[in-house]
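Handing you this structure, nothing more for now.
The complex appears here without one of its protein chains, the remainder shown in place.
Let's look at chain A:
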């Protein structure tokens, strides 16, 4: 089980409380597809991903981004059992979606950058540290059921 200090929990909750899940999720996924274009391999049925503008405006990207970040909310509500929270999703990503877990790490890093751009100076080093830990734990949990 991952140990979270009281400070880490507070930093995570305080940022999450101010996050617009739909906007941030959409932006994080769009940036993933733009910055690491090979990640588009998982979204061949999303329609037009031919340019950054197309990706940002793509309604399927927005919807999926929102879905992914909403799921992050589940981790935050269950910081003491992220493994359990993501057990089924881990199986899904392995067995049905066939996603290389490296992609979870890439998305996690992008999410941190998106949060930094929204929160500016309030996204202190301590805040970043807590969130880097969170995205790393989530990535690890999502990879855990792979076989």
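Everything that follows uses one rule, which is that contacts are C-beta pairs under 8 Å (C-beta built on N, C-alpha and C of every residue); 3 or more make two chains touch, one makes a residue touch a chain; residues count from 1.
Criterion: contacts and distances are computed from a predicted model.
Per UniProt, the protein behind the absent chain is "HBA protein"; the candidates were "Eukaryotic translation initiation factor 6", "Small ribosomal subunit protein uS9m", "VPS33B late endosome and lysosome associated" or "HBA protein".
Shown as candidates are A:30, A:49, A:75 or A:143; the residue that touches the absent chain is A:30. By the touch definition given at the top, chain A reaches the unshown chain through residues 30-31, 34-35, 52, 55-56, 109, 112-114, 116-121, 123, 125-126, 128-129, 132-133.
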